[in-house]
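In this view, the complex is presented without one of its protein chains, the others remaining in place.
This part shows subunit A:
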Amino acid sequence: MSNTETMDMKYTEEHEWLRVEGDLIVVGITEYATEQLGDIVFVELPEEGTEISKDDEVVVIESVKAASEILAPLDGEVVEVNDVLTDNPALVNEDPLNDGWFFKMKIEDMSVLDELMDEAAYKEHIG
């Protein structure tokens, strides 16, 4: 992962990453999260068009160990989901920061991103 790729990423305390792509925000989980979860065997994505509020359970993932929920990082609307994960959940382990993304969302006000951690802060967070 080069710095140019990660420099615009934001992170939540729940180990999600957010990346701005045009007027959308792509959401996935960090490599650290996948290491903690172990091999992922199931991903359940929201419907496209779902309105979500921050901290809603928006994605269900199951690893070889247990089920976990991914919480919505912000208020907004899910506009696209990464359907490939339904048949190939292992992609989240293989490439969490790129091909393993979960969904893209539209938010009202991009400035809320400023409240999230940048890469340096996240690295400190996971110690």
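Just so it is clear, contacts are C-beta pairs under 8 Å (C-beta built on N, C-alpha and C of every residue); 3 or more make two chains touch, one makes a residue touch a chain; residues count from 1.
We adopt the following convention: contacts and distances are computed from a predicted model.
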Name per UniProt, for the chain absent here [options: "aminomethyltransferase", "K+/H+ antiporter subunit F", "Quaternary amine transport ATP-binding protein" or "Arginine ABC transporter permease protein ArtM"]:
"aminomethyltransferase"
With the missing chain put back, one of A:Val60, A:Val79, A:Val112 or A:Ile126 would touch it. Which one?
A:Val60
Where the complex has a chain not shown, which of A:Asp8, A:Asp39, A:Asp83 or A:Glu108 is the residue touching it?
A:Asp39
Logged for subunit A, residues touching the omitted partner chain are 38-39, 41-42, 44, 60, 62, 64-67, 86-87, 89-90
